[in-house]
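As you look at this complex, bear in mind that one protein chain is not there, while each of the others sits in place.
Showing subunit A:
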């Protein structure tokens, strides 16, 4: 036990002291915040730049005056004919264009849009929707329908979704926020399982190719070395997450003191809480943050962050232990990383599959049969269960899944350790699946 601690300590210290660890720990949150700021900035800027002045050459006569200038488009009725307007267009600055409305527009709704540079898509869409509104009104009128009374009919329905909890009370439920969090969790777990799992594998390949392995296992049991490595690297991962959480609080604090007025403060705090769960995706999607309203704030508060964080740590750790054990077995079986890919592919398939499914069936139907089954199978539950948690999962399911995860991790570790103890001593032998099965069967 003491020796596992020594190994763990070395694995942990050598990694945490690395420059790359510090860089990722401090730069990744900055990168995401920078990206968020950048997206807002660019979006704003692009709005400013798409402003277009449109000269209308109205051959129909009645349409032109109905077009109303908006934020991005200024309509100007042209009093010149098309040729003159075209020649004057070349002298104007680049965000100017000509809209030609033909005589029989109401029968053949096809207009020409002439711009000196490539016509901007959003401007075109704006013009298209403006014109189709006008055309619709025209048609209603020709059919004798009163457009004013039509406009008064409002068919927008708003849903106030409530979730009934087990004790019979209702609580606000917001599927979109849950989806955002689920998505973020899925991405985060997928990436970090891969990241830290392959670090375990690389560490083992390094020891093997360095040939230090023989010295080490003349002092400790292979199992101790493997577990020390797995736990040590796992702790590196946890350290990183905890630092990220702390860091995002600090950054949020700094941001709120310097840049944000009091009303926006709550937004920032929320941003920080979202970051806690690694839900950069929500932040990225932007509109969730931009259009935050008191109601949305209340809904965000309805999300049980404590539950999500606890589940995240349980399922991340469980998944990490399972997959890093498999990665360890692979690392012991090969001599180089290039050789490893043929084995890492199949073992990470369940992970990849669940990850892909999380964008579809898992998120759309988090309580369906597929999602429920996947959230029980130890190889897929780390992602599947975390995707489901934001939507609310009965406690017994979480407990059963966590127990299965622990059993799964014990089994994989047992299998991996049997392969590992033989594999690390095999140099220059090309490992095949058959070979690995044979190793597994060796008596110790």
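A few notes on this one:
We adopt the following convention: a contact is a pair of C-beta atoms (placed from the backbone, for glycine too) under 8 Å apart; a residue touches a chain by one contact, two chains touch by 3 or more; residues count from 1.
FYI, contacts and distances are computed from a predicted model.
Considering only "Transketolase", "ATP-binding cassette domain-containing protein", "LexA family protein" or "Response regulator", the record for the omitted chain gives "ATP-binding cassette domain-containing protein", by its UniProt protein name. Within the complete assembly, A:212 is the residue of A:22, A:35, A:212 or A:403 that touches the hidden chain.
Where subunit A meets the chain that is not shown, the touching residues are 3, 6-7, 10, 14, 206-207, 210-220, 425, 427, 438, 443-444.
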